[in-house]
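Removed from the display is one protein chain of the complex; every other protein chain stays in position.
Chain nomenclature is as follows: A, B and C, assigned in order of appearance, with residue numbering initiated at 1 for each chain independently.
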Amino acid sequence: MTSFASEIEQAIATVRADVARLHAELVRYGLVVWTGGNVSGRVRVSAEGDRDLFVIKPSGVGYDHLAPANMILCDLDGAVIPGTPGSDRAPSSDTAAHAYVYRNMPEVGGVVHTHSDYAVAWAARGEEIPCVITAMADEFGGPIPVGPFAIIGDDSIGRGIVQTLRGHRSRAVLMQNHGPFTIGVDAADAVKAAVMVEDAARTVHLAREAGPLIPIPQEAIDRLYQRYQNVYGQSADTRR
Amino acid sequence: MTSFASEIEQAIATVRADVARLHAELVRYGLVVWTGGNVSGRVRVSAEGDRDLFVIKPSGVGYDHLAPANMILCDLDGAVIPGTPGSDRAPSSDTAAHAYVYRNMPEVGGVVHTHSDYAVAWAARGEEIPCVITAMADEFGGPIPVGPFAIIGDDSIGRGIVQTLRGHRSRAVLMQNHGPFTIGVDAADAVKAAVMVEDAARTVHLAREAGPLIPIPQEAIDRLYQRYQNVYGQSADTRR
Amino acid sequence: MTSFASEIEQAIATVRADVARLHAELVRYGLVVWTGGNVSGRVRVSAEGDRDLFVIKPSGVGYDHLAPANMILCDLDGAVIPGTPGSDRAPSSDTAAHAYVYRNMPEVGGVVHTHSDYAVAWAARGEEIPCVITAMADEFGGPIPVGPFAIIGDDSIGRGIVQTLRGHRSRAVLMQNHGPFTIGVDAADAVKAAVMVEDAARTVHLAREAGPLIPIPQEAIDRLYQRYQNVYGQSADTRR
Partner (left out) sequence: MTSFASEIEQAIATVRADVARLHAELVRYGLVVWTGGNVSGRVRVSAEGDRDLFVIKPSGVGYDHLAPANMILCDLDGAVIPGTPGSDRAPSSDTAAHAYVYRNMPEVGGVVHTHSDYAVAWAARGEEIPCVITAMADEFGGPIPVGPFAIIGDDSIGRGIVQTLRGHRSRAVLMQNHGPFTIGVDAADAVKAAVMVEDAARTVHLAREAGPLIPIPQEAIDRLYQRYQNVYGQSADTRR
C-alpha cells in the first residue's frame, strides 16, 4: 500500500468513526425519532474535491445499531463503493441530496438532515426564522432561510439546498414542508448547526406566540457574527 | 410434540419477546405514563388468520416490570389461554379492541394504543391531522383520520378502528376524546406508527399555531407514499 | 417490644421505603425541579386514624439524596417524632398541609404536592380542567377542581384541600396560584394522581389552544369512572 493510499484509509476510518458517533448527538438532543435523520462526512482526497468520498448512515437502521463498520462509503455521485464495509446495505434515502451538496460546495465537509419538530413547523409554513436572539446572530449571522419544495427522486433537494445556502451566512436551510438540512466544515460542525437550528426554531416560536419581538439592529448582528466566527472557543481546530 | 406445534411454540416465544421489548419504545419516546398504553402482536397459526393467537400486556402493570413471561396469550375473542405463562393475570383492559382488529383485519400483525399527548389533543377536538409535511406523506400517505367516540364495554372501540382504517392508507386512527390506535404488519411496525403519529401530531400542532400552513399537492403525497412503502430501508424484512 | 409495637415499627419501615422510593417517580415524570415537591405516606396505627403517624420528605434536600433513613416521621399535628431517624432535620415546609389532610380525611393514606408546570398554569388562572378525555374520566371521574388561594403560615392550605376534595371524585386539586395537591389510598396512589393530573393538564391545554373541544356526555364519564375504579388492573392490591 502506498503511503497516499494509507492516508486515505486512515481518513476514511476517522470519518466513519465520527459519523457513527455523531448520530448519537441527534438522539441526545431529541432531533430524530425511530430511524429518521442522517449525518454524513466528507473524506478529502483531492484539493479540488472532485475525487472525494463521503460516509453516510445506512437507510432505515435504528440508532442503537450504528457503528463505524456499518456506515456506508460513497463517491460524489452517491454510488456505494463496492467491497467496503457496509456496502451490502442501502445508504440513506437522502444520499443523493448529500452527494449533490458535496459535488457543488467543495468547502462543505459535513451534511446533516433531521425532521426536528420546531424547524419542521417553520418549514410547513414556508417561513424563515427571524434573527431576534443573539445566539442566532452568533451562529447563523442572520435569519435562517427557507428552501424550495422538492421531493426525493432527482437532484431537486440537493439543488434547493445549494441554491439557498451558497453565499449565505446561515449553515442551515429549512426545506419547505420537509425539514432542516445543515452544512459545516466537517460532520461535527453540521451536527452543531442541526442542534442550534432546532433551538432557535423553538425559542423564536415560543417568543413570538406571546407577543411582538424586538428586532436586533443589523450592525449588532454583524458584530456578533464576526466575533463568534473568529474568536469563540479554543482554536480553529476546536472552534465548533 | 409435533413439528407444527413446536413451530407455534417458537412463534409464541418470539412474539412474547417482541411485545415485551417494544413496550420500552413507548417509554423511550414519551408516549405513555404510569401503566397506560399497550402493545400486542399476532401469532400466525393459519393462513386465513381465524385460528390465530395474540400476545398483549397485562393490565395495570408498570413498564419496569414487563418481561416475556408476564405477557398474556389470548385467542381472537380476547380470552386468555389457560395454563400459559402470565395467564393468572388480567390482560390489558383494551384487549377486546385489539382482538376485534385481529379478527377483522387478517393482514394486521400488531396493534398499539397510547394516550400520547399531542395525538390525544387532536382527538379531543375530533380533528384529523392534515398532511402538510413530507414525513407524514411517507408514513401515512395522507391525513391521519379520526374515529368515532366509543367507550369500553362492548365491541364499539374495535369496530370504530376497523371501520376507519380498512382501506385507508393511514395505519393510525385518533379515536375521538380518547387517543391513537395504530396497526402494522407486526408489533414493531405498529409501534413505529405510534411514534410517528405523535411526532406528526406535535409538529403540525406547532406549525399551525403560528400561521397558515402550505398544503402539499396530492400528486406529491402519492409519489412520496409509493416510494417510501416500496423503496425505503434495507429490504421487505427490515423496511420498517 | 410487644408484638403491636413491632408491627408499627414494620409499618413505619415500609412507609419510609415507599416514600423515599416514590420521590424518584416525581423526577422521572418531570414534575419537580431542584428540591421542590414532596410525598408523604400515612402509617396506620388505629382504625379511627386519630393516633396515626406519617412519613414525609425533609425540607430543601435534593432528590439525589433521599433515602428511607432521612425521611421524617411526624404525628398528625405535623410535629416531628423525637429520636427517630431523620428527626434532626426539618420536615418539608408543606408538612402542616399534609398533616391537616391526614387529620381530617381518615381514608387518605398518601399526599403529594408538586409545582408541575401545566397544572400550575391552570392554577395561575384559577381554572378547573374540563373532562374532555377518557383518561380523565377513568382517573378523576370529571373535571379537576381549583382550591382557594392560601399561603403557608397557618392551616389555610390544608383546609382548602380538604374543603375541595371531600366528597369529590377527583383525587387532585389545583390550589390557586400555587399548584396541585393529590391524595390517594396510599403514597403510590397519590403519586399516580400527581402524574395523571399533569398529563391531563398538558393534554387539555394543548387541545384547547388549537380549537373548540368536544365534551364527553356525563353518562359516559360516569360509566368510565365506575369501570376504572372497579375493574382496571390486577386486583384491589395492585389496582393503582
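Just so it is clear, contacts are C-beta pairs under 8 Å (C-beta built on N, C-alpha and C of every residue); 3 or more make two chains touch, one makes a residue touch a chain.
Please read all numbers here as calculations on a predicted model, not as lab measurements.
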| item | value |
| --- | --- |
| Interface partners of the hidden chain - shown chains only, full complex considered | A, C |
| Sole contact to the chain not displayed, among A:Leu73, A:Ile161 or A:Val195 | A:Val195 |
| Residue among C:Tyr118, C:Phe140 or C:Tyr225 touching the omitted chain | C:Tyr118 |
| Interface residues of chain C (partner: the chain not displayed) | 33-36, 58-61, 89-90, 93, 115, 117-118, 120-127, 149, 151-153, 176-179, 205, 208-209 |
| Positions on chain A where the hidden chain makes contact | 29, 132-135, 192, 195-196, 199, 202-204, 206-207, 209-214, 216, 220, 223-224, 227, 231-234, 238-240 |
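Assume only the chains that are shown with their structure count from here on.
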| item | value |
| --- | --- |
| Graph class of chain-chain contacts, one of line, ring, star, complete, other | line |
| Angle of rotation relating chain B to chain C [CA atoms, steps of 5 degrees] | 90 |
| Chain B and chain C: spacing of chain centres that average the CA atoms, whole Å | 33 |
| Gap in Å, rounded to a whole number, between the CA centres of chain C and chain A | 46 |
| Multi-partner residues of chain B (each touching 2 or more other chains) | 209 |
